[in-house]
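Below are the structure tokens for one structure; questions will follow.
With one protein chain held back, the other chains of the complex are shown just where they sit.
Here the chain labels run A, B, C and D in written order, and each chain numbers its own residues starting at 1.
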Amino acid sequence: MVLLAAVALIVATPFLSNYYVRVANGLLIYILLGIGLNIVIGYAGLLDLGFVAFYAVGAYTYALLASPQLGLHLPFLLIVVIAACVGAITGILLGLPVLKLRGDYLAIVTLGFGEIIRILMNNLDWLTGGPKGIARLDKASIVGIELARPTEIYWLLIVVVLAVATFVWRMEKSILGKAWAAIREDQDAARGIGINTTNAKLAAFATSATIGSIAGVIFAASQRFVSPDSFALQESVLIVLMIVVGGIGNILGIVVGAAILILLPEVLREFAEWRILFLGLLMIVLIIVRPSGIVPRSFGPEKLIRGLFGK
Amino acid sequence: EDVTIGLAGPISGPQAYFGTTWHNGFKLYIDKLNAAGGVNGVTVKINQQDDQADPRQGTLVAQKFCDDESVVLGLVNFNSGVAQSTLPIYEDCTMPTMTFGSNPALTQQGYKFMVRPVANDFAGALLPAEYALQKLNAKSALIVNDKQVFGQGISEIFGKNFIAGGGKVLDTLSIAPTDVDFSAVLAQIKSKNPDVIYLGAVMPQLALFAKQMHEQGVKATLMVPDGGYTPEFISQAGQVNVQGATVAVQAPPLDATPAIADFAAQYKAKYGQDAGPYSIYGYAQAQILEAVLKSAKGYTREDMNEALHNVKADTAIGQLEFDDKGELKVAPSYLYKVEGDKFTLIGTK
Amino acid sequence: MLGILIQQTVNALTIGAIYALIALGYTMVYGVLRMINFAHGEMFMLGAYAAFLTLTFFVGDIGGAGALVLSLVFAVALIAVGLAGVGIERLAYKPLRTSNRLAPMLSSLGVSLSLVTGVQIMAGPQPVGFPSFFPATRIDVFGGTVTLVQIGILIAAFVLMAALYLLVNRSRAGIIVRAVSENRPTAQLLGINANLAISLVFFFGPLLGAAGGILYASYYGIMSPTMGAVVGLKAFTAAILGGIGSIPGAVLGSFILAFVEVGGTALLPILSGGILGTEYRDVLAFAILILVLLVRPAGILGEPVSEESIVYKREF
Amino acid sequence: MTSTTSRPLLKIAGLSSGYGRVGVLNAIDLEVDEREIVVILGPNGAGKTTLLNSISGVARATAGSIEFEGRDIVGSRPEQVVRMGLAHCPEGRQIFQRLTVEENLVAAHIGRGGKSFEVLRNDVFELFPILKERRNGMASRMSGGQQQMLAIGRALMAEPKLLMLDEPSLGLAPKIIQQIFRIILDLSTSGISILLVEQNVQLALECGDYAYLLNTGRVRLHGPAQELAEHSAISDHYLGGATEETIHV
Partner (left out) sequence: MAYPVLGSSDDRAHHRAPLRHRAKIVRAGKTHSGAFRQMTLTFEKLRKQYGQHVTIDDVSTRFEPGLIHGVIGPNGAGKSTLINMTAGSYVVSGGKISLDDKTLSGMKKYQIANSGVARTYQNIRLFDQMTVLENLEVCFYPAHVGQVWREILWPPFAAKRRRERRDVCMELLAFFNLQHYADAEAGSLPYGRQRMLEIARALVMNPRVLLLDEPAAGLNHHETAELTARLAELKTPDRIMIVVEHDMDLVMTVCDRIVVMHHGKLLFQGTPAEVQASADVQLAYLGTANDLDDIKTAAKDRRTQLGIRARRRS
């Protein structure tokens, strides 16, 4: 039932008006970001408040390689690969210095990292266009199929989100995912059983950064304009919130969290400031009622699948 | 019969004041218009949306207007940064817009469906540079900007004009848009001793800077762009701290002509507070709309667009018409000086 | 040259003192509840608004208020914000004491968002001018300009910080608060009213923040609903830099951060030969934060956590 | 002097309790007379700690009564219970690691019986000279045995009439355990009643007056300590041969 409804919704959305498709696209991008960040926060238990940096890296990679800014016009798929690599490298670069840090110290350093990236984007005018950003990005296309209109981006996002979610889910179930869980529970004990926590954490940072970066590419390709404004600190916080409200460490939870935090303000658009107040209060209530998220960690995709197919 | 106009601007958040008062100016005239039976029997409906000065929200609003068949014209986006993202969307759905963002680049991207009913920043930064060189006999200027689209853009133009006129720009310093403490920057400036300081930023930074500048004993003349054209600039800085500072803005003084004074009185009567710095533009835009409706062949988006590009409107701020890029043919620009608790007009172009 | 040096030192000290007042609140709350209170910046903002409100409500004409009336007004505002802090803790954090560590932190984000929008709705979103209470007297010291406001801020900040230090380290209440912060169940077993101790922290933390807010607003002559966000983040950074949970650490971190900011503005362009402008000031600040934490992962004065001695289990 | 006539200091009747919805204890009856040392024995998870927690108000009683000096204390919060003169020295010492030795004592002084902090502290220092020696040192630097002494000293700061000790010998060297038991005897002599939870059956029964054996949340056996020490059921119980019926010795 639920599955049918979900599929119906997914298929029906592109036939609605473009506004809804755009809203859905925004939602899907946040889901993608949530899945990426959740690897670091939900699986490995590292509080990363600078995730938006990777998102920015991906977006700017696309902007620089497919716009008049540098006169480059590389194909979309190639840029996705490049951005994934750049993202992974940035992830490792951030990961390396912060591995020794715990909890709140990690949070503030990642936050600082995110801010540093944003400030650089805002000030390296010769490269990034500074606050003006980069406009007139190429339309994306894959093997001749153009991906520029909201519906086209929508299908691209659906495919990417499903693929990434499956990948990340399998990752969680693998021995690496178990190691992340162990690090989250007790990092020192994890070392004591022979887990190279440095490598495992770097793997988490790199994967998460890669996903963030890919989300950035798609975001840039759909907006066809990037500027530092889109990568403010609040975005990172919003993604963390999505994860926690929905259910830490759980892909389904992210979908729910994103739906609440992204769709609700859209639905309540008429109420201007009151909706933000409402959202703030709702957040408090939700967290008090369900401190570890609406969807519990144990209710993962496998439970859903098992529930759906009656086994 | 009626037509719907989409209004998008910051209605919540820190820039809400600008957005609401601008829109209120528009509504003020439209209400009068509708009350009088509309234009040729056509009344105007308003669909007002909040873009929070955020490009992402702006694009959603743009899409919403595009999807809504009944919306035939947009009065959109106070901020250049937002307009930058939304204009392609409006272009795609052939929606004519009157854009408020003042960054010169907006009209240079070949958009066919936009006009800009205000002076762009070229105009906004020319007057002060000339004034500084000719009236103040300034030899050197120092530029401070907030590294935002508007602040950086307009201060760069000021710099170019100032140098072109024979002046010397000593240095360009940047501040973060959230800064409130400029003491360190000012200490720096003091040692350079410029004749004028051009500050490309918005309120409340303009006021804070003016205040601290005076308190730290920096003697240069402060020149600021249009964001400073509000009584808050004087009250928040403290009257003594802003004497002599100049403000360049596209708006005429509220008592400049009888038409404007009349507008100001109506505004105050209707909303119970003084008109905002951009309210007069909202009002004038409504008058442009009136002219468009009069001359349009029909009320489709295409027809409206054609009429908009060819309009000659008599407004409270004079007769307005657009060139082929959508820029005002004659864009009035005014320069004021703070004297006491008032802005005194010292130049116009 | 000496003038600039003195000038910049005074500037840094003033900024540092304001950061410190706020950082102390972060540190106190963290010390007791191991929680980052993201709504703390809003206490700072509420301080300014509360003072403004009491002032206009009770005194009416702001200009004519005497020193006694003013101090009374401030006391009322501080206590009001302190009580608000206690109330917020009861409503939004207390139910989450036993849940994972992220929950109260995010609840505080919700509180922060609600407070900012609440004030925006009630008082308007735009910044409001705030009266200055110190005469705008300027004193010239070897070429540098020091205002009375700056001196006032420094004195007020140091008095408040010293009082807090004594309260926490010398008084029985302080010892109790520290005991509760370390082990709440045991503290209760020993007859300590833990809720009272926590309320105490949530009274004094916001109170200090509010004091910072009032000083800040009258120094810069302005207040706005969002003023807490930026300063709050700075102060939080300072608290981490100094070692969160440590009171001297918060003060030290605040002054270091202030000097880095001021120094960064003044020196970055010179040191980099003009390549890096003042816009890179925050990059410098964060870079220094990261470097310090690389050498001392628990901050400058934070207690280093030895792996086996303290069982450091899951964080959320 | 036999205390048969005297009213019991602590009287628990039909107590059931647990944590949240988890029930742990079931219909417990237990009494402590004045100046007695009452021992509670039982395997892990029997509910010994829960019993002490229920008395001091940490675990919630769902049925039954707990009377201390004739007053029902069910539903009182821990800090109120302490103020009535019932101190609880918790399992695993739980001293405040980041406070100094003396600060640990300050934190625990609630000024119940009217004695000033200095007087009480000096009493504790007299009992445990090592604490005086290390008074300004960080508590975390002390060895396990010293920490246990601090934990007991801290409980004494509340001037209790009844002191509840939860496995004070846990993780201590045999020699230190003997020291701790001596201290318990001394405390009792000085007029404090003691409720002692212990795994060290032999020593506990040697020093105690009356003993209860708990298993799976029920009292399985009780009687005077000396008699219980000789009872074969004790060793049976400890080796897991659970007897369902309560045995009176």
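Note that in this section a residue touches a chain if its C-beta (ideal position, glycine included) is under 8 Å from a C-beta of that chain, and two chains touch if they have at least 3 such contacts.
Model, not experiment: these values are computed from the prediction.
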Sole contact to the chain not displayed, among A:Lys139, A:Lys178, A:Arg269 or A:Arg290: A:Lys178
Listed residues D:Arg35, D:His88, D:Arg154 or D:Arg220, member touching the removed chain: D:Arg35
For subunit D, the residues touching the chain missing from this view: 1-4, 29, 31, 33, 35-36, 43-45, 141-146, 170-176, 178, 181-182, 185, 188-189, 199, 201, 203, 206-207, 209-210, 222-225, 238-240, 248
Hidden partner interface residues of subunit A, rising order: 167, 170-171, 173-176, 178-179, 181-182, 185-186, 188-197, 199-200, 297
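Operating definition for what follows: only the chains that are shown with their structure count from here on.
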Set of chains whose contacts include both subunit B and subunit A: C
Subunit C and subunit D: spacing of chain centres that average the CA atoms, whole Å: 44
Length of the line joining the C-alpha centres of subunit A and subunit D, rounded to whole Å: 53
Between subunit C and subunit A, distance of the C-alpha-averaged centres to the nearest whole Å: 32
Junction residues of subunit A - those touching two or more other chains: 122-123, 273, 276
All chain pairs that touch each other: A-B, A-C, B-C, C-D
Touching residues on subunit B, where the partner in the complex is subunit A: 11-12, 16, 49-50, 54-56, 59-60, 63-64, 66-67, 81, 84-85, 88, 103, 105, 109, 147-149, 152-153, 174
For the subunit D and subunit C complex, residues of the former touching the latter: 56, 58, 77-79, 82-83, 87-88, 90, 94, 96-99, 103-104, 106-110, 112, 140, 154-155, 157-158
Complex interface listing, subunit C residues touching subunit D: 172, 175-176, 178-179, 182-183, 185-194, 303, 309-310
